[in-house]
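All protein chains of the complex are present and in place, except for one that has been dropped.
Labels for the chains are A, B and C, by order of writing; each one numbers its residues from 1.
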Amino acid sequence: MESSFSLAAFLGQFLVGLSRAMILFIVASGLSFILGVLRVPNVAHGSLYMIGAFAAHAIATALGNHPAGFWAAMVGAPLIVGGISLAAERLLFRHLYEREHLMLLLFTFGLALILGDLTKMTWGADYRSIVPPPFLQGSLDVLGTALPRYNLFLLLVGPAVAVALWLVSAKTRFGKIARAAAVDREMVGAIGIHVSWVFAWAFVLGCMLAGLGGALVSPTISVTLGMDHTIIIEAFLIVTIGGLGNIWGALVGSLLFGVTQSLGVLVLPQFAIVFPYLAVVLILTFKPTGLLRSVW
Amino acid sequence: MKSQGFISRGLVGVLAAAVVVAGITGGAEARNIKVGIVDTYSGPPAVFGNDALNGFKMAVEEINRQGILGGKIEFVTRDDKFKVDIGLNMAKELALKENVDVIVGVVNSGVALAISDAVAKKEKIPFFTWMGKSANITGKAGHRYVFSTTENTAMATKAAATVLARKPFLRIWVAGDDYEYGHALDDSFTHYLKQLRPEVEFLGRTWWKLGEPDLVPYFTSIQAAKPDLVHFCTGGASMANVLKTIQATGLHRNTAIYIHTAIDYAVLKPLGLNAPEGVMGTMDYLFYYPEMSSHQKFVKDFQARYKTPPGFPAYHAFLTAQFIAEGFRKAGKIDREAFIDALEGLKVDSPVGKVEMRACDHQAVLPIYFGTTRLSQEHQAAVAADILTLRGAEVMPTCEEVLGARK
Amino acid sequence: MLWALGLWLALFFAPLAAGRFTVYLLGVILVTGLLAMSLNLLVGHGGAYQFHHGAFYGVGAYTAALLITKTSLPAWVGLAAGPLAAAFAGLMIGSLCIRLNKLYFGMIQISLGSLLWILALRWYDLTNGDDGIHGIPLPEALSGSGSAFTFLLAVVGVCLLAMHRILESPFGTTLRAIRDNPQRCAAVGIHVRRHQLTAIVIATFFAGVAGVLFVVLEGSVFPDMLFWVLSLEIFIMCLLGGWFTFLGPMLGAAIIVLLRTVVGGFTEYWTLILGVVLILLIFFLPEGIMGAGHRLRLYRRRAAGPPSRGGDRAAG
Partner (left out) sequence: MLQVDGLCKAFGDFQAVNGAWLTVRQGDLVAVIGPNGAGKTTLFNLITGHLQADRGSIRFREQEISRLPAHEICRRGIARSFQIANIFPRLSVFENVQVAVLSAKGLSRHLLHPTRRLVREETEGILERVGLQDRRLDLAGSLSHGDKRILEIAIALGNEPELLILDEPTAGMSPEETAATLALIRRLAREQGLTILFCEHDMEVVFNVATSIMVMQHGSTLVQGPPLQVRADPAVQEAYLGRD
C-alpha cells in the first residue's frame, strides 16, 4: 500500500478525479440552471441523460462506428434531448409553473418514469457501448499513471462547457433575462419580456446539458437502463452542496465530489460510497443553503 | 362530521378495494401443468429475464408437442422489477391465486431467497431459480422445496481457483461491486485459493458502489500496487464498465485478470472488437462450445426464432423446462411431493449433454468452462479461447459440506 | 364514527370469507397504507419535505428482524422495539433536518436516510447485505396467516385511531397552520421547529409500526426498504388518495398496490402507466381522489344553500 501514497500517484489520481468531475458538472449545471431559472426540481434530468447516451449510441451505430459518427453523436444526442424537452415544456410544464415545488417534483418524477419506459420501448434492454475515435482510445502515461486519453479529452470539454455557459449567462440578452427571472419573475414579466419563451429555452438549455453529459459518458461505460437512477441522485446532491440554482455551485460541488472521491479511493477506499451523502450532511449542517449563494 | 365522513368514505374505499381484490382472485385447477415465472423484465436485468423467457418458451413448445401426462405445460409471467417486495407479492399471487404447480425464475438472489423461504417452503411449492447465483440458495438456506438450475458463486470461484492455483500468481488484488454478489464471489474465491495455495498474498480490496459510472480512479489505485492478478467481482451492466476501463487503462497488458462471466457473449458483444484480450473468465454456458451436434441444433433453432444466440439464462431456463417435464413424467402424476421425489438424482438431456439434479442439495450439476478472451472476426466480438472444462462434481461443494452448513 | 368502526370490524372476518391471496393483499394494502398515512402526517398535514420516509420504515423493520434473529429476546420485544427505534431515528435525523428549508430539508434527509440504507447494505455480518433477512420467526400467536392478518388489522386500526386523534387535537390543527404559513405561526407564539420535530417523531414512530407489520406479513427485510425510490412511491400514494384528507393515503396505497398486482401481471410497462397516472393526477386532480370528493361535497353544499350557523365543523 505504501506505494499508493507517492506524489505521482496522487497527482494522477487528482487528474482522474478532475475528469470525472467534468461529466458531473455538465449534468449538474443543467439541473441547477433549471432549478435557478424555473424553480423546477427536475427529477427527469437523469432520464434525459440516459436518453442522451442511448441516442448517441444510435447515431454512432447508424453511421457505422466511423470516427465521424462519434462526433455526430456528440452533437446530435443533445439536440434530440433538446427536442424532447422542448416538447415536454410546451405541452406540459408551462401549465404548471405556478404549482408548489413538491408538485413539480412529483410531476417530473412521473415524467422520469415515462421516459424510462419509453427508452426501453425504443432501444430495448441490451447493453450498448460506443467506440471513441482512434486518437481517443487507449491511455497516456502521465507521471507513471496510465490515464485514458478519453479522460484527458473530458478535461478539455468540461472547461469549454463552463466557459460557454458563462458566456451565455453573462453576455447574452437571454442569459441576463434568465438570471433576472431567477431572482424576480414578476419583475421580468412586468418589463414586457415574453417570460414564457425565456423559460422554455432555459429549460431546453438545461436539458441539453443532461443530453450532452449522457453522450459524453457513453464511451466510458456501458449504456443501459437504470443509468438515470444513479446520476440523478448524485446530481441533486451536487447542486445541493453548491447551492440550489447556482451554476457555479454545481461546478464547486462536482469538483468536490469528483476529486475527493477519487483521492478517497486511494486513501480510504471503503469510505468512497458514503462520501457523497456525508458531504451533504456536513456541508448543510454548517451552511444550510449550500456553499455558494442560492436563490432558493 | 367532516372527518367522520372521511373515515367512513375511506373505509368504503378500502372495502371496495377488498371487493376488487376478491374479484381478481380465486382460480381453477387445470389438467395442464401450470408454471409461474417470476423474473425481471424491466430495468437493466431485463436482458437476463427476456433471454431466459425465450429459452423457456422454446423448450415448452417442444415439450408440449409430445405432452406430459396427457396435458401440457402452460405458464404465466410476472415482473418482479428486481425488487424483493414485488417479487414476493408476485410469487404469492402465483401460489395462492393462480395455484401454479411450480414457480421458476428470478435474477435477483435477494428475491430468490425471499421466495424460497416465504413461498416455496411455507406453501410447499417447488421453486427453481435459474439465475439467482448466491450459493446460499441451495447451500445454507436450502430446503426440500428449492432447486437451482444455475451455477453459483461457489462453483464458479472454486473452478477458477483450481485453475489459477496452478499459475504463478501470488500477489492478488480484489475489486468489485459493493453488493452481495460481489462480496460472495470474493469470499468464496479467496477461501478456495488460500486452501489450494496457502502462500498467496491478498494485497488489498477496492469496492465501488453498484452502477458507479467512472471506474478509472479505482483502477489507477490498483495499478499503483502492481499485483500479479486482479480478481474483479462484478457482473451484469457493471461488467461491461469494468471491461471498458480495462481496455482504456491497459491494465490487462501488465496484470493478469480474472472475472467470473467475463467470457459471457452478452457482455462481450456490445464491446465488439474493442474488448480487452487475455482476460480470464468462467461460465457455465457458451453457445459456441462444446461443438456437438445437439448443441449446434439448439443454437441454430434459437437463432432462427430470436435472431440472437442463446445466452446462459436461455440455457438455464431451457434446462429447467426439461427438469419440470421429466420430473412430472417420472412422478406419473401432478403432485408436488411426488415431483420433488422424482427430481432428486434425476438426469435430463440438455443440448450440451446430460445434467443431473443432485439429490442432497437440489443443485444442478453443471460444468464450468474456464477461458480467456480473444477477438474473433467471425463473431465480430471477443469470445473465449483455450477453454478448460471443469466437471460439476469437481467444483461443487460436497454434500457433507452443504448439509453441514444448513445446520 | 360507528360506520367506520363497523367496516373495520367487518374486515376481521375477511380471513373466513375471502381467499388467502385476497387476505394477503389486504395485508399489503394495510401496511403500505399505514406507511403512506404516516408520511402524509408530515407532508399533507405538516407541509414538510419528508423525502426519505422509507428509511424509518426500514429502521423499524430491521430493528425487529435483528432483535428477533440475533438475540434471544422474546419476539414480542423485537416487534415492540421497532417503532421506538424508528422514532429515535426520526428524532436524530429530524433534528438535523428541521433547521433547513424545503428542498434542503429534503436533500439532507435523503442523505441521512441513504447512510442508513448503506448500513443495511454493507454491514454484511449483521444484515446479510443485499440478500436481506428471510424466514424471521414470529411469536406463536402470529404464525398462522389468519391470525397474522387479525393482528395487522387490529394494530392498523389502533394506529389510525391514534393518528386521527392527533390530527384533530390542537397539535394537529397547529401542524396544519404551520403547513399553511410557518412565519405567521411563529408570530402567534408557536415554536415552529419544535412542533415540526415532534410531528416527525410521531410520524416516524408510525412508519416504524408499518415496518414491524411488514415483518409480520412477509417474514423478510431487505435494504430496498430504505432506498429513496420507495420513499417517492409512497409520496405518489399520498397524492393519489388526497394530500389534505385523513384516509386518502390509505386509498392511494390500495389503488397502487392493486394496480401493481393486476397490471403488473399483464405488462412490463407498469412504470409507464404509473407515470401517466401521476401526470394526469397533477393536471386534473391535484388534491387527489378523496380531496376531489371533498371539494365536490363542499360545492354541492354551497349550491344547496348557505351553511347553517354553528355548522358541522365547529359543532362537531
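We take it that contacts are C-beta pairs under 8 Å (C-beta built on N, C-alpha and C of every residue); 3 or more make two chains touch, one makes a residue touch a chain.
It should be emphasised that the depicted structure is a prediction, and the values quoted were computed from it without experimental measurement.
In the whole complex the chain that is left out makes contact with C. Among C:Pro15, C:Gly33, C:Gly106 or C:Gly172, the one in contact with the hidden chain is C:Gly172. Looking at C:Trp76, C:Tyr124 or C:Phe244, the residue that reaches the missing chain in the full complex is C:Phe244. Subunit C residues in contact with the hidden partner, per the touch definition given at the top, are 165-166, 168-174, 176-177, 179-181, 183-192, 195, 198, 244, 307, 309, 311-316.
Methods note: only the chains that are shown with their structure count from here on.
Arrangement of the chains shown, judged by which pairs touch: all-to-all, with no pair of chains left without contact. With centres defined as mean CA coordinates, subunit C is found 35 Å away from subunit B. The distance from the centre of subunit A to the centre of subunit C, with each centre set as the mean of the Cα atoms, comes to 33 Å.
The residues of subunit A that reach two or more other chains are 117, 120, 229, 273, listed in rising order. The set of subunit C residues that touch two or more partner chains comprises 122, 269, 271. Those residues of subunit C lying in contact with subunit B across their complex are 1, 3-4, 7-8, 10-11, 14, 18-22, 24-26, 28-29, 33, 121-122, 124, 128-132, 134-135, 164, 168, 218-220, 222, 224-225, 245-248, 250-251, 254-255, 258, 260-262, 264-265, 268-271, 290, 293-294, 297, 312-313, 316. Taken in their complex, subunit B has these residues touching subunit A: 42-44, 46-47, 50, 178, 203-209, 211-214, 216-218, 220-221, 223-226, 237-241, 244-245, 247-251, 266-267, 270-272, 274. On the subunit C side of its complex with subunit A, the touching residues are 43, 49, 96, 99-104, 107-108, 110-112, 114-115, 118, 122, 228-229, 232, 235-236, 239, 269, 271-272, 274-279, 282-283, 286.
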